[in-house]
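Every protein chain except one is present and positioned as in the full complex.
In this document, chain identifiers A and B correspond to the written order of the chains, with residue numbering beginning at 1 in each.
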Amino acid sequence: MRVADLPTAALRRQLRLDGPGLRLAMPPFTACIRSDLPLLADSIASMYADFSLAEEPAFCDFHVEIRRVRGLLRGFRSQAEFSTDGERGFVPLPVAQGFAMLEWGLNWCVAAHAHQYLLIHAAVLERDGRALLLPAPPGSGKSTLCAALLHRGWRLLSDELALLDMDSGRIRGMARPVNLKNESIEIIRRFETGAQLTAAVPNTAKGSVALMRPPGAAVLSAHEPARPTWIVLPRYRAGAEAVFTAAGKASTFMAVAEQSFNYDIHGARGFQALGRLVDRCRTLSFEYSRLDEAVEHFARLADAPPLRGR
Amino acid sequence: MMDRPLLVRVLQEPALGALLGPPQWDLLLRQARRARLLPRLALALDPQVAPAQVRPHLDSARLLAERQREAVVRELDHIRRALSPCPAPLVLLKGAAYLMAGLGTARGRMFSDIDILVPHAHLGAVETALMVRGWAYGDIDAYDSRYYRRWMHELPPLTHTRRGSTLDVHHTILPPTARLQIDTSALFERLVPLPPPTATPDLAPLFTLSPPDMVLHAATHLFHEGEFDTGLRDLFDLDSLLREFGAGDASFWPQLLARAERIGLQRPLHHALRYTHELLGTPMPASALAALAAMPGATPPMQRLLDACFRRALRPRHPSCEVPGTSAALAALYLRSHWLRMPPLMLARHLGRKQLKRWFGHPAT
Partner (left out) sequence: MNWRGTSSAPIETLMQSWEGEDQVVFFDPSSGDTHLLSALAGLLLELLDHRTQELDALVAAVREALGPTPENADALPAQVHEHLQLLSRLGLVQELPA
């Protein structure tokens, strides 16, 4: 059963704080979500429409709650807070940011607990079974690039959280809603007029944030990993011509390690796994300013014959 | 009588894991996370017993704990290096002590801070030596700083500026203002030297408290505590220590009782034995139980109140384990811990200030 098949009233009932929780399958994980915010029910219904619900009885990897915080000292500005397993520990935010908080919170849960993977802060997309990894610090433009590519022949695995299976060498992603900030929101609206976005929420720590619904096909295939083939370090620069430059494997190794949430936990195993990842990929850096030009370049990259040797 | 939470039942009888279905595994893991007992659970369970979906959680917890243990060992080398010029004995407390003494309870533990104990006379020199090597006090206002130095049993927490690790330097195990007056020098009478690590034999040697004193410290720490996020975990530590020490040495139990009397820690020991026995089934020789019954204790109404509070506070901090009266119990124990630590006038001033900080937006700790 998908979220879209659930009548609104039933969805809200499941989400109730005292209810069973909405048990969302986001392969390879299952999340149990509870909330007393009506807007959250609406956002989940639209952004997660194609996602499946877990079968009962279910073991859920993460239990999260977004609950309204009331209190005279906070005045009448309504705020919401995120908790996991009933434990708070994060600063409350305005209610309007409830869905963004859920997304951020789910990413936190994975990053904090899912050490069966090497977790990398990167966008991942797939084409013909091959994975394109875009590791980058915030502000590099990777989410915008990712949001464009997924509309032009690439399957979204993730816009932010790449899961590297250290044994098989394959990469996974959850194909969850894509996080867009500030100018990117308008850019993507224009780039793909059919894209479904939440309303932009102002004044988060990152500026304005909107979330984009992932393509249904990507959600249905989210359980399929891909073979890492390209690691590209993107950099947006106003007015720049789109161009790929070869990047050294050693420096790419360090760049990916720096973007990893749990590289240091894995010690020697992580070192070996990252080495293998970098070995088997073409490592490049990419500079661009125009999105359509960028997309063309990536299409040509995908069509180019594979390089021989290390 | 309250029912035992699922987490406690499985930790006491890991074979029960084979009988659990997915919803119970779900509940078990949530309770374990809140109780900070996931690594302990992961070690107690037979890996084959957990369903495929559950196993990565247990493996991750084990992996994290292992990495933290390695980090503690490395950090101790740095501390030993920094304190090599100081003549003070470097005594490990709590988790770091359990780890370096090779005690079973270290394996299921998460580690954050390192706690050490040094004699008060050497405190200044130790503080200076650490600061020279890069430890510094965090953001601490003048009131808190004065509070720590005058009244507490430890320096304000030190953070290493480059490594980010935290170090708590204790000079006794209870604040000097505490109502329970203890003989701190007695702790230093029976220190146990640890064999020097083979990699770094020349640095400052490490000590732990003697086994009975280690138990007494754990008991004092838990039963003077004001916050119980790790209450159950600390109780399991006590249970482990009592089992391990008791099994190894016939003289342990008589020594434990004698040292409690010598140092002045009979009340915390009484609580420790009472609640490990009742809540975790910790085995105790008949002589210990008899001594426990004979200890000068609380009046029956007071004991009933303490029981009501501790039986609630020592459950996993998960909503599924909440029984009526839990928040009242936690509030009462919070006040009690401050009452135990300081004279009434100080208490009112201090609590008022702490509460103000909480209301007016200091970062959540």
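List of remarks:
Please note the rule applied: contacts are C-beta pairs under 8 Å (C-beta built on N, C-alpha and C of every residue); 3 or more make two chains touch, one makes a residue touch a chain.
Since the model is a prediction, treat every value here as computed from it, not as a measurement.
From the options A:Ala200, A:Ala240 or A:Ala257, the residue with contact to the unseen chain in the full assembly is A:Ala257.
For subunit A, the residues touching the chain absent from view are 248-251, 253-254, 257, 263-264, 267-268, 271-272, 275, 310.
Definition applied: only the chains that are shown with their structure count from here on.
Centre-to-centre separation between subunit A and subunit B, using Cα means, comes to 39 Å. Interface of subunit A with subunit B (complex): residues 30, 57-61, 63, 73, 85-91, 113-116, 264-267.
Across the complex, subunit A is touched by residues 21-23, 25-26, 30, 33-34, 51, 53-54, 56-57, 59-60, 63-64, 67, 317-319, 359, 363-364 of subunit B.
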